[in-house]
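One chain of protein is taken out of this complex; the other chains stay put.
Which chain is which? They are A, B and C, in the order written, and residues in each are numbered from 1.
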Amino acid sequence: MQPKLPLFPEQASTIAGQVDSLYIFLVLITAFFSLLIGALILFFAVKYKRKPGRPAEQIHGSTLLEIVWTSIPLGISMVIFVWAAAIFYHMQRPPANAMEIYGVGKQWMWKFEHQGGQREINSLHVPTGRPVKVTLISQDVIHDFFVPAFRVKQDVLPNRYTYTWFEATKPGTYHLFCSQYCGTKHSAMIGDVVVMTPEDYEAWLASGKAEGSLASSGEKLFQQLGCATCHRGDSGARGPNLPGLYGRSVRLTDDRTVVADDNYIRESILLPNAKIVSGFQPIMPTFQGVVKEDDLVQLIAYIKSLPPEDAGPLNNRTSPGMIRDSEVTNIQKQMRQENQDKAASKPSGKQP
Amino acid sequence: MSTNQTTAPATGHHPAWAHQFENMQQQKEASSFGMWVFLLTEIMMFGGLFTAYMIYRIKFYDAFVAGSSSINVQWGFGNTLVLIGSSFTMAMAVWAAHKGKRMQQVVYLVLTMVLGTAFLGVKAVEYKAKYDECHIPGQVIGKGFNATGGPGCSGEGANIAEELEHPKTLAGKEVAGKPRAAAEQIARQSELFFVFYFAMTGLHATHMIIGLGVLAWILRRAWKSEFGPAYYTPVENFGLYWHFVDIVWIYLFPLLYLINRIPHH
Amino acid sequence: MSAENSRAAESSHPTPALYGLILAILVSGTALTYFAATWEMGIFNPIVALTIACTKATLVILYFMHVRYSNKLTIITVCAGFFWLLILISLSLSDYLTR
Partner (left out) sequence: MSTATQTVMPEKHYLNEFFGIRSWLLTKDHKRIAILYLLTISFFFFLGGLFASLIRLELLTPAGDLFQSDTYNKLFTMHGVNMIFFFLIPSVPAVLGNFLVPIMVGARDLAFPKINLLSWYIFIAGAAFALTALLYGGVDTGWTFYTPLSSGYLRTPVIVMGVGILIAGFASIFTGLNFIVTVHRMRAPGMTWGRLPLFVWANYAASLIMVLGTPVLAITLILLVLERGFHIGIFDPKLGGDPVLFQHMFWFYSHPAVYIMILPGMGVISEIITCFSRKRVFGYTFIAFSSIAIAVFGFVVWAHHMFVAGISTYSAMVFSLLSYAVAIPSAVKVFNWIATMYKGSVSYDTPMLYAFGFIGLFTIGGLTGLFLAALGLDVHIHDTYFVIAHFHYVMVGGMVMAYLGGLHFWWPKITGRIYPEFWAKLAALITFIGFNLTFFPQFILGYLGMPRRYHSYPEEFQVLNVLSSAGASILAVGFILPLIYLLWSLRYGEIAGPNPWSAKGLEWTTSSPPPTHNFDVIPVVTEGPYNYGDDEEAAGVH
């Protein structure tokens, strides 16, 4: 068990050791300079204590000394900077093979969704020995995903996905804190991170009652919301074909290219006209207020799960100019009608 | 610290001379430098707004263009000339004070005041138009923001969405109108443009109003012949303020009215 | 105060004719901005607009505000203002443009 007064939180991720080493290095530097300075003050205070007949000796300064005590701290701090930046860089880049989990924060709870569709509230189960990437979004204010045992922390924003990743090393139960002040029950927005061996984790996954994997729920939504009416593989599709989209760079009408990451897909659904794919018309209606963050997560998981069909040329998933401008209004009318029907049949999520 | 002592060399006793200064020269330099430091704070205050404007303009370029195109550029253009003119008359007022020409000084100050008031008048007309068009951000003032054709929102550019839907010729090229969905989205986002339009012109107008108040006081003092070649610091400092407000507008005009005015039909 | 400061302040002042000239330049600059905005120049549109605005502002500062005729301290103050503004804008944008 833990000692009575630990100085370090549990080291339960691959990065924890690195962070602690840097911390110890800094503690040593701090101890060195603090003791040095404390000792000098004491020493000078005692040695040069005011005595009758021994006036102070006037010294004006020394450029050499100034250079020394400018450059030594400068050198030390550059070492710290580079070391810390390297760790940070590592923290910011999830490995490509990382397992993905989605986390949604809201006042004042955490929801997590696993790829298999398992959902949990205020707890997060992860296996050891596998990098886990957590994609985070908030439904209201800014929260912060903080697991001290992993030494990871990431603000959870209401308008775009942020990421963090870790590879757990030690089975056990650890704290999950919300560490960005978020209102009344900020201090109650806590949970447990349960780290399990891969076998236990598999068993846990199997026991969880999932209504189907994230991607398959996403596929259902994709049909329900009518995305499939436009995003199809055939040549008559009005929207770009989505398989293979994730991770590719997309050329836009204004000739910029952007990488299709989670945020891009999210924006494409909520603000479809912010970035128009080259060769297409901005006819896609917004789904803001129609799909909730949880749904978005599923849709994105679905789109990500679509394998690239063939290695076609960049962005040419369907040939451009499929729709003549004159058709646009008709399509839109039709779309609006369909949407209204859908809205009437199914009460949608609350408007924000 | 050994200190020699000198007697304060007060050069003449001007009524405006304040006790903490050694002489009028020092007083003048201190006041003018003080004014400049004050303008420094003003730069930073407007600077915060400009920064936020810049970031959102990059992010929502289409919406900013749409919003900007919906405001009447003639009024803005005319107002720019008015304000530049008032800057000129203000500079002349300072010159007249410096040369000790009382009557000219009064005339130029009055002209400055007239032009400044005219500017605010035009601004009021513009705000009124925005009010009628339901382009005031938020849902608190008037009928609330609505750029997609709300009931009772009148005015030429009120329905920004509709405007965007029209096909147009841009520099000779046929460009299709935006589909409804896109047009509506952009129109809604243009609210952010209007936030900055009102915040920036509003802060600017507040400065103008304060300026006119101070100007009235300066005018009174000029009328009473309080300024002359020996002492006209208040006129000069007020001039600095007034020119600064002019400079802000010099930037606001292109940034708010002229984001993209490429003609189309 | 120090001689350097009091030196320039009084000596020369611009004349009404010069003010008139500046006014004329400012007015034509305004017209120019307007016409520039109606021209398709792509990325150069905002650049041109801001260049003209900066020129106009500089003229106002130098002549209407007498900076051309005043001491170093005033010039430094003005430059500091724009320098700090630049810090604010450029470092904020450095985040937004690299996200």
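Going forward, contacts are C-beta pairs under 8 Å (C-beta built on N, C-alpha and C of every residue); 3 or more make two chains touch, one makes a residue touch a chain.
No experiment lies behind these values; they were computed from the predicted model shown.
Shown chains touched by the hidden one, complex as a whole: A, B, C. Residue A:178 is the one among A:178, A:214 or A:276 that touches the chain not shown.
If you put the hidden chain back, the residue from A:121, A:188 or A:259 that touches it is A:188.
Listed residues A:87, A:109 or A:205: the one in touch with the omitted chain is A:87. For the options B:45, B:210 or B:230, the residue in contact with the chain missing from this view is B:45.
Listed here are the chain A residues that touch the chain not shown: 2, 4-9, 18-19, 22-23, 26, 29-30, 33-34, 37-38, 40-41, 44-45, 48-62, 65-66, 69-70, 73-74, 77-78, 80-81, 83-92, 107, 140-142, 144, 146, 148-149, 151-155, 157-160, 162, 175, 177-188, 190, 271, 352.
Where chain C meets the chain that is not shown, the touching residues are 1, 73, 80, 84, 87-88, 91-92, 94-95, 98-99. Interface residues of chain B facing the missing partner chain: 1-8, 18-22, 26, 29-30, 33-34, 37-38, 40-49, 51-52, 55-56, 59-60, 137-141, 145, 189, 191-192, 195, 199, 203.
In this section, only the chains that are shown with their structure count from here on.
For the pairs B-C and A-B, the count of C-beta pairs in contact is higher at B-C. The geometric centre of chain B is 15 Å away from that of chain C, both derived from CA atoms.
None of the residues of chain B touches two or more other chains. Chain C meets chain B in the complex at residues 1, 5-6, 9, 13-16, 19-20, 22-23, 26-27, 30, 33-34, 37-40, 45-46, 49-50, 52-53, 56-57, 60-61, 63-66, 70, 73-74, 77-78, 80-82, 84-85, 88-89, 92-93, 96-97. The residues of chain B lying in touch with chain A in their complex are 62, 167, 176, 178-182, 185-186. Residues 25-26, 28-29, 32-33, 36-37, 39-40, 43-44, 47-48, 50-51, 54-55, 58-59, 73, 77, 80-81, 84-85, 87-88, 90-92, 95, 98, 170-171, 236, 239-240, 243-244, 246-247, 250-251, 253-255, 258-263 of chain B are the ones touching chain C in the complex.
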